[in-house]
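A protein chain is absent from this complex, but the other protein chains hold their places.
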Amino acid sequence: MLHARCKAEVLKTLIDATSTLVDEVKVRVEPDGLSLKAVDPAHVAMVELNLRAAAFQEYKADSMEMGLDLEKFKEVLKLASGDDEVEMDFDPSGHRLVMRIGNVTRRMSLVDTSGMSDPKVPKLDLPAKITIVPGELERGIRAAESIADHVALSADKDTFELLAEGDTDQVHLKLDRSMLAELKATEKSKSLFSLDYFANMVKAAKGASGIQLQLGNDYPVKIEFDLAGGNGHVTYLLAPRIES
Amino acid sequence: MLHARCKAEVLKTLIDATSTLVDEVKVRVEPDGLSLKAVDPAHVAMVELNLRAAAFQEYKADSMEMGLDLEKFKEVLKLASGDDEVEMDFDPSGHRLVMRIGNVTRRMSLVDTSGMSDPKVPKLDLPAKITIVPGELERGIRAAESIADHVALSADKDTFELLAEGDTDQVHLKLDRSMLAELKATEKSKSLFSLDYFANMVKAAKGASGIQLQLGNDYPVKIEFDLAGGNGHVTYLLAPRIES
Partner (left out) sequence: MLHARCKAEVLKTLIDATSTLVDEVKVRVEPDGLSLKAVDPAHVAMVELNLRAAAFQEYKADSMEMGLDLEKFKEVLKLASGDDEVEMDFDPSGHRLVMRIGNVTRRMSLVDTSGMSDPKVPKLDLPAKITIVPGELERGIRAAESIADHVALSADKDTFELLAEGDTDQVHLKLDRSMLAELKATEKSKSLFSLDYFANMVKAAKGASGIQLQLGNDYPVKIEFDLAGGNGHVTYLLAPRIES
């Protein structure tokens, strides 16, 4: 059983954060909120997202699972502007989600979750921790996109850097301690990542006030940010590329 | 003879209402205003439009006909913003319409009307009458467009409904008497229509304060709205699809 009502923008953020990695996702519904975990088909990245009951205007649920077609879900939410409210009810008879936006009722079929695995999130102890305004990262990413497919992220005790190298051109974003909300790094950490994946993750955080990166040496990066005014949280893991 | 001057938006509405059905149209010019009738090539829908002399800042005309290429007419009007004035004079020597927008004079060739028929508008006595704000219908239509090609419209004495059925999904817009400007229906009326045609007709009404629908049982729908601040009127007839 699920009955929930919330601002459309909360569900839009959920979709934006997840649809960069997968087309369909299994959502775990519990009395205290929703959560999901997914790995992209190439096994390069993982997302873990939760949305507490407090993120909703109304929320009542029993434990259950539902499979969402993210493209279709996004299409339905386009009927609402960010401030409009969306009401959702699970209809067990037809295995559909009944969504109400204004006077429109949209009965949306769910996808079968039986083939969907439950990815295990690895425990990582990463030596560097940086918190940054998403907008600062975005400009560096946009600059990098026109010259390279990969981007190196590095941190030491004084600076965080993003570096992209093309055949002849170079992009370099350098932020010292004073420009960062948080910087903890005992030693120098540096890893290389697919720019495409990294860009999509940072884009999903655009509404957040801060984005936290945890870095190691040739290790995955952990990217975290809040959604729904602190009543939800997204964690990405992105595997490193080995420098050739 | 024709000499007329009006806001560009008046002519833009005329084009928007007509170009969803035909590429070229024969306009009847009379001393008291303009009018046109047209049937789409598939004979599924009909438009009847009139624009009284009062819709124009200046209007002087003798009885005549002129054939408009709607695509070209739309192109010319793009030179004007909605509030700009457009001046039109018929030039009988070259069989052209001379349009003036700001300091630009655009001599536009007319199309031959000899092959264009005069459609007869059937008299219909439809049992249900609904007046609705275009915006309400638009959200239902947008929701329906992603799942179906057809839409059922129905009315009884208490509610107006729009229903679209896909293979697994459903869209339902339900408005009761309190949400409608007008609802008159003695019996239950329901008919099925091509969503594409219906959507375009409702889109053409977007500037109107209300749109009136007249419905029967497996009968055409009559769609009416005012333009040019009540100095013009559009009537559509759209044939029903038979439910399979």
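The first chain written gets the first letter, and so on, giving A and B; residue counts start at 1 in each chain.
What we mean here is this: a residue touches a chain if its C-beta (ideal position, glycine included) is under 8 Å from a C-beta of that chain, and two chains touch if they have at least 3 such contacts.
These numbers come from a predicted model, not from an experiment.
J.: Among the options A:V39, A:V104, A:L173 or A:V221, which residue touches the chain absent from this view?
T.: A:L173
J.: Write down which of B:V27, B:I101 or B:I147 is the residue touching the left-out chain.
T.: B:I101
J.: Tell me which of B:K60, B:K78 or B:K157 is the one touching the absent chain.
T.: B:K78
J.: In terms of residues, what is the contact footprint of the unshown chain on chain A?
T.: Those residues of chain A that touch the unshown chain are 136, 139-140, 142-143, 146, 168-175, 179.
J.: Taking the full complex into account, what residues of chain B touch the chain not shown?
T.: 72, 75-76, 78-79, 96, 101-109
Operating definition for what follows: only the chains that are shown with their structure count from here on.
J.: Find the geometric centre of each of chain A and chain B from their Cα atoms only, then give the gap between the two centres in Å, rounded to an integer.
T.: 45
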